[in-house]
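The structure's right below; bear with me while I get my questions together.
The complex appears here minus one protein chain, its other protein chains still in place.
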Amino acid sequence: MLASPVLVPPPAPPAMHIPDGFLSVAVSITFWVLSVIVVGYALKRVNQDLGERQVPMMGVLAACIFAGQMLNFSVTGGTSGHLLGAAIATILLGPWAAVLVLTCVVGVQALIFQDGGLLALGANIFNMGIVGVAVSYFVYRTIQKLAGGRSWSVLVGGFAAGWTSIFIAALACALQLALSGTSPANVAVPAMGGIHALIGIGEGLITVGALAFLYATRRDLFQARQARPVGGRAVWIAGLAIALALAVASPLASSHPDGLEWVAEQKGFLDVARKPLFEIIPDYVFPGVSNGTLATILAGILGALIVFGVAFAVAYTRRNRQPVPTDH
Amino acid sequence: MHHTIEVEHLSYSYPDGHPALRDVSLTIAPCEKVALVGPNGAGKSTLMLHLNGILRGQGHVRVCGLEVGDGNLGKVRAAVGLVFQDPDDQLFSPTVFDDVAFGPLYQGLTEAQVRVRVDQALEAVHMCDYAARVSHHLSVGEKKRIAIATVLSMQPEILALDEPTAGLDPRARRGFINLLRELPQTMLVSTHDMRLVAELLPRTVVMDDGRVVADGPTEAILNDPALLEAHGLEKP
Partner (left out) sequence: MHIHFLDPYRPRPSLIHRLDPRVKFALTLAFILAVALTPLGAWPVYILLFSIVLSVEILSELGVSDVLKRSTLALPFALAALPMLFTVQGLPLLTLGPLTLTQAGLERFAGIAAKSWISAQMAIILASSTPFPDLLLAMRAFKIPRLLVAILGLMWRYLFVMADEALRLMRARQARSGQPAASAARVGGSVAWRARVTGGMAGNLFLRSFERADRIYAAMASRGYDGEVRAFPLPHITRGQQSILALGLGLLTLLVLGGFLFWG
């Protein structure tokens, strides 16, 4: 086996997996709760629909999407386009299975590869696994219905679903950042929206390519899945609602640079209620050195002592030990 | 004592209409070691999948006296240890231990009993140290041995192996053949490896185009050049 130094696991589509630190605790927890509810329901539905086959099918398909995200194509010079897979998963598996599959992919990306944070995982699952899927479903089924089920609708629907899933998910991401106060909406929304409007084209094209391939080689597989639309009205409505909500909220939010004003006001009230302890203690313990600076220096010293202590202890125990076993 | 495997007039067609088995009849006695040979597409794998009820066709399949049907699947699957061609399909759990423990766990055994079975099975394939290992780091030869362990832990009466030596380098192949020699179970081995047949399996069943075209002592079959040629086989 030759080592492949060239290949580092590439991160999934850029700027969609929010790391920890960028979302406020309130926003993180809210989206965790939302995601848990939807994923919990998805588990029930997939249980009903797939029964015994669900574990191997979902597992392998999640692995497939993950691996599929490694496939890339060069766009220009150094940049490359990647696949998210929400649209493809939704079209081929139905929305509930797609939610599960993408949840697993995004979850493992966060936990094992630190592609996205752990506290932020709820929001990331929501954006990619739920918004991405619901919107794909809505777009695809709408186009199918409008086209009366004609074969070209598969490709057009696939492209539209691919593009829209990326674009709307990016808007969701931007709004979460704005709500957290990390990025003002009038910058985040156009930036995320703009970049992902372009990335979405790649997603759309790859989705079409995959659908075309499957349509040509295994039309039976295709039609079997198209014949019974798993998902139904609720998902369609949800997809429409989410897409509309985000599409409307984003320009609205963008026009308020401070983020949503009432959030700022709430914060103002809260600040008045809580006075930091510093204001109770005098500003200086030592003349000329503010308490804040003093605390920082002390923390630095304490921290350094802890680290050196640990390092020393480790080095000491290592000396008396057998040689360390090598990596697999 | 009942025959271990009885197949009577089994026919099966795939969903797309392609007939895979045409009126196949076969009996295998306890402790027999039988080779199943024939060109690709002869129906060998399909036949094997009928032995534990994964596929169901027209006709009868009886395993250890039990009719393979809805009521008996649990017992049948415990009695027939099917080892698939691609070990990656068979090793689906996070660790080797989990994979070998899967069968007994689903047989309803207690944790203690399952652990005993796992130890015994890994012992039988000479891979006791591998319990904590993760499947994707193993070589093909190691995976194939673990795959056998995953069915041995169910204490089957019959082992049905599909292309066991495919993809193995000579050393791994030799080790594997030695292992097969040690195992006491009744065996049905589907293979293209005619040297394996000659060395290990005293009876040979030849299939072609969904039918059994020959069934007899290996020596006789391997010394019948017309038969071999007609069905795309070569003498080792």
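Observations
By letter and in written order, the chains are A and B; residue numbering begins at 1 in each of them.
We take it that contacts are C-beta pairs under 8 Å (C-beta built on N, C-alpha and C of every residue); 3 or more make two chains touch, one makes a residue touch a chain.
This one's a predicted model, so the numbers in the text were calculated from it and none came from an experiment.
Under the touch definition stated at the start, the shown chains contacted by the missing one in the entire complex are A, B. Touch with the chain omitted from the figure is made, among A:I143, A:L171 or A:L211, by A:L211. Contacts to the hidden chain, counted on chain B, fall at residues 49, 52, 54, 74, 77-78, 80, 82, 84, 86, 88-95, 98, 101-103, 105-107, 111, 114, 134-137, 150-151, 154. Touch with the hidden chain on the side of chain A covers residues 1, 3-4, 7-9, 11, 14-15, 17-22, 24-25, 28, 39-40, 43, 47, 51-64, 66-68, 70-75, 81, 83, 85, 88, 92, 100, 103-105, 107-108, 110-115, 117-119, 177, 182-184, 187-188, 191-192, 202, 205-214, 217-218, 221, 257, 274, 276-278, 292, 295-296, 298-300, 302-304, 306-307, 309-311, 314, 318, 321, 324-325, 327-328.
Quick note on the criterion: only the chains that are shown with their structure count from here on.
Centre-to-centre separation of chain A and chain B, using mean CA positions: 45 Å.
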